[in-house]
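Omission of a single protein chain aside, the complex is shown with its protein chains in their original locations.
Chain lettering (A and B) follows the sequence in which the chains are written, and residue indices restart at 1 in each chain.
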Amino acid sequence: MLSRVLGPGVDQLSENILSVSGLTVERMASNPQSREPGTRLLDGVSLSLRAGEVLGIVGGSGAGKSTLGRALLGYARSGVRISGGVVTYRGRDLLQIPEHELGAIRGGDIAYIAQNPAGSFNPGLTIGRQIVEVLRRHRALDSSSAKAETAKLLASLELPAPLKFMKRYVHQVSGGQAQRALIAMALAGGPSLLVLDEPTTALDPATRARVVALITSVIRLHGVAAIYISHDLEVVNAIADRIIRLEKGVLMSEQDVAALMKEHAMPRPSRLQARVEQAPEALLEVTDIRTGFATAQEVLRGVSLTLRAGAIVGLVGQSGGGKSTLARIICGLHPDYEGHVSLSGQRLDPSIKRRTAEQARRVQMVYQSAEMAINPQHTVEKIIGRVVHRHFGLDRKAVTAQTIALLQKVGLDSSFLGRTAREMSGGQLQRIGIARALAARPELIVLDEVTSALDVQTARGILRLLRTLSEREGVAYLFISHDMSAVTELCDEVAVLDNGAVVAVVEPRSVLGCAALQEPRSVATVA
Amino acid sequence: MRMFATQSLLALTTLWMLSALIFLGIRILPGDVAVAILGQGATEESLAALRHSLGLDTGAWQQYWLWLAQLLRGELGNSLTTNAPIGPVLLGRLGNTLELALLSTALVVPLSLLLGVLSVIHEGRTFDRACNAVVLFLLSMPAFLVGYMLIVSLSVSVDLFPSLSIVTQDMAVGEYLWAMTLPVLTLTLSVLPYIMRMTRGALLDVMQTPYIEIAVLKGLPRWHIVVVHALPNAVGVIIQTIALNVAYMVAGVVVIEQIFVYPGLGQYMVDAVGKRDIPVVQVVALFFGATYIILNRLADSFSRNSNPRLKGEA
Partner (left out) sequence: MAASGGAAGKSYRQVGVILVTLVAAPALMAPLLSGGDMGNVVGAPWADASLQHPLGLDNLGRDMANRLMWSARTSLCVSLVATLLAFVVGTSLGALVAVRGWWVEKVADRVVDLLMALPPLIFALVVLSIAGTSLATLVVTVAIMSATRFFRVSRTLAAGVVVQPYFEVAIARKERLIWLIFHEVLPNIVKPLLAQSGLQLCSALLLGASLGFLGFGLAPPVTDLGSVVRENAPALGFGLWAPLFPAITIALFISGINLLIDAVSGTRSRS
């Protein structure tokens, strides 16, 4: 196993291939889109890397990890600039050398691997072409040698029929193949340093493990140094020799990293035992839901589920397995299905348009992306107040009073009334989404991956809030998530959706060891 | 192939409906056309005769189908003012206008593409800023301003080119081009800013995509990124713009021909409108419409065709 020494660069006997000192990156001018009050994305960051070493960089979303990764190649996105510091690669400061020399190093000595392989390839050019151009730029090969070398590279990454593969476009190959091609393209320039920016974040757990293994073997085989950026501590743990942590553009100290590691390794606090009062009759009954997309393949094949009043039921399963579809069906937003949904024994119309106002009120949904579920032009007062007004027809003063009360319930205050979406962070937006759902005084709230778009700390906050609210308000939740730890923390029981049906309803702790979720589902790939 | 058929069908339907609109418009719109043409003091007989020749006295649809059938046979009717067949005159004028449009297109397309690409390669620097300023001015100048300024500078003050572009069949090529220079230049300058701006905008849009950022991080030189990576992905938009602007030229020629007294289809139309020569107006309008519709459909299909994802398996 790779040895671990916590903390930022300690000079060792072997030479540093990369040495960063006092790196500062700021946003240029005043950008109305910026959420953070400050304009510094990175502030005085220093690190060092030895040849062949793997350095992990972790941190929450918005901490500046990607900005740092790009800055290591002397690159800043438009509207952002590197305002200070030194990035020394093999003795030369990348921030001072002229543009064309920088161009020789980028892609050649230092290669960048981005998160999304599909987004890294030009959809209008063949994959082969894009690898060939790296070879021609950095290894000065002529056209035919470059093509031959490309085929060799692709073959070395276990891609089938490289010559044919080269002629494909990125949308014609699977995600896993694109990933391998991306790595091939990065290796084409013969780099000594790889910067990997969240290479496995968008993947489901099964594929993730495979890709991490691939990256590890590539690093070991080619003996390159690597910087591995991710917000996933577990993955970084497995692959890196050392780990540093970024928080809002600043490097955390050694002690904090150690504490973080310990906290992460601790077993999750077990879910409080089942509630004392459990209403016996069912609030929501879902019976034998069957639906298929246009591909005539049934996504849901007979889903049945029962929810009791005030209960918190989790729903887990493979991504793309139909969890969100089920959520939308319950809320009347996906009327194309067979089967029934009943609320307190009353059959609900498949389409929300034909449900009564009362039925619509009793079931509310909170979306994964709070930002997209909120009208960017509306103030918080309008967002929440409208719901109150719509369902309860109160006068202006009463509505405002109610709105403030709701804000307080979700941990915000009346200063938020006049704000619009642009002026709030991801966590705050999600709280608004929850407040909006609560405003209707529903009996059931469907929470569709509500913490998936948030960083770990913010997500924790939201989970705590949800738990508190459930106890206080007595609302039932259907909590959909692919985050097992969140599910374990929050839910009374967990329904497992596999192959289009609910195969089990289990105690939360069991999902951590649930066989159905460990095995990778076969979607024909080489990934 | 199927797409081509659907597009053609759509185009034909629109064209057909347009012909109906043009023909029947005379009935829909307010005002007594016969009186307007002949004047208040006209006799009842002459009014009746005019109405008859305009086909206003018989059933609208009947007349329309007759007219349409005639058109399709190639009989374009007779002019009210000259009583001569419209056909030959129209063809001659059409030829002239087409030459004007083609010469202008041949000049404007490479020029605007070049300027667009160069300004993106040098984005933010002097060349780009200068181009933007020039383009902004050109955009705001009505065609007659451009035309008259060219005349003032190249014809009146310096006598390089003629200010009247009266072209005839038997002109020598050199003389022909010399007479055509100013109108072609005017039309080119009218359209250049649009294509150049669109090219620049489309390229800059593509330059914002993630894969371009990756290309930068691969250390590729900027000109290579703009021409090899960005341009092919912007081609659809660019070609669409070109087609749309050629379509725009269809109307643009009208004013240009007026400025330079160029014997084209636009002049023909304007004269006819002035004399309220309805049959001519209808036929010429239909021609313009057909050209316009076809060009717009072409623009549509080009933008579809250049995207490999939309094309299907490459």
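Note that in this section contacts are C-beta pairs under 8 Å (C-beta built on N, C-alpha and C of every residue); 3 or more make two chains touch, one makes a residue touch a chain.
Owing to the predicted nature of the structure, the values given are computational and were not obtained by experimental measurement.
Looking at B:Ala130, B:Leu177 or B:Ala251, the residue that reaches the missing chain in the full complex is B:Ala251. Residue-wise, the contact with the chain that is not shown comes from B:Met269, picked out of B:Val109, B:Ile242, B:Met269 or B:Leu298. Contact with the undisplayed chain is limited, among B:Leu15, B:Leu47, B:Leu154 or B:Val228, to B:Leu15.
Interface note for the absent chain: among A:Leu153, A:Ala360 or A:Leu417, the touching residue is A:Ala360.
By the touch criterion stated above, the residues of subunit B touching the omitted chain are 14-15, 17-18, 21-22, 25-26, 29-31, 33, 36, 123-124, 128, 132, 136-137, 139-145, 148-149, 151-152, 156-157, 163, 200-201, 204-205, 247-248, 250-251, 254-255, 258, 269-270, 272-274, 276, 278, 281-282, 285, 288-289, 292-293. Taking the complete complex into account, residues 29-32, 78-79, 331-333, 352-353, 357, 360, 365, 367, 369, 372-378, 386-387, 390 of subunit A touch the chain not shown.
Note that in this section only the chains that are shown with their structure count from here on.
Subunit A and subunit B have CA centres that are 50 Å apart.
Taken together, the subunit A residues at the contact with subunit B in this complex read 70, 73, 75, 77-78, 100, 102-108, 111-112, 114, 116, 119-126, 133-134, 137-138, 168-169, 171-172, 185, 189.
Those residues of subunit B whose C-beta lies close enough to touch subunit A in the complex are 208-221, 224, 228-229, 232-233, 307-309, 313-314.
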